[in-house]
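Missing here: one protein chain of the complex. Every other protein chain is in place.
Take a look at chain A:
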């Protein structure tokens, strides 16, 4: 099994590291990467929260709760799923945001995305590490 990391498309920018390790890629996250990560996570949390507000009339659609409304007339306002849905949305956003940031950071190190910052930083270090 050939585990060579060579891409079928040639990198258009200077290659800093052809196959950067995981820690190097995460350590290379810049402000924009963290912004992407946090934006996607934030949006996902908001979507999870808003989608977790289940309107009262929809609770009557669930056959499991329908019978309880005849047995217990003091059922009251249903709590909705804001909290758990926020957590689920947050998990999805965390994973997606991290993958997006990782993709961008690895792409800059491998020379597929514009990487002036990385080139300047590694030139300063003299490509010693």
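Basically, contacts are C-beta pairs under 8 Å (C-beta built on N, C-alpha and C of every residue); 3 or more make two chains touch, one makes a residue touch a chain; residues count from 1.
To be clear about the criterion, contacts and distances are computed from a predicted model.
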item	value
The complex's invisible chain, by UniProt name, from "PIGS transamidase", "Glycine cleavage system H protein", "NADH dehydrogenase subunit 2" or "Endoplasmic reticulum membrane protein complex subunit 7"	"NADH dehydrogenase subunit 2"
Missing-partner contacts on chain A, residue numbers	1-9, 12, 19-22, 25, 40, 43-44, 47-48, 50-52, 54, 58-59, 61-65, 68, 75, 78-81, 84-85, 88-89, 91-93, 95-96, 99-100, 102-104, 106-107, 110, 112-113
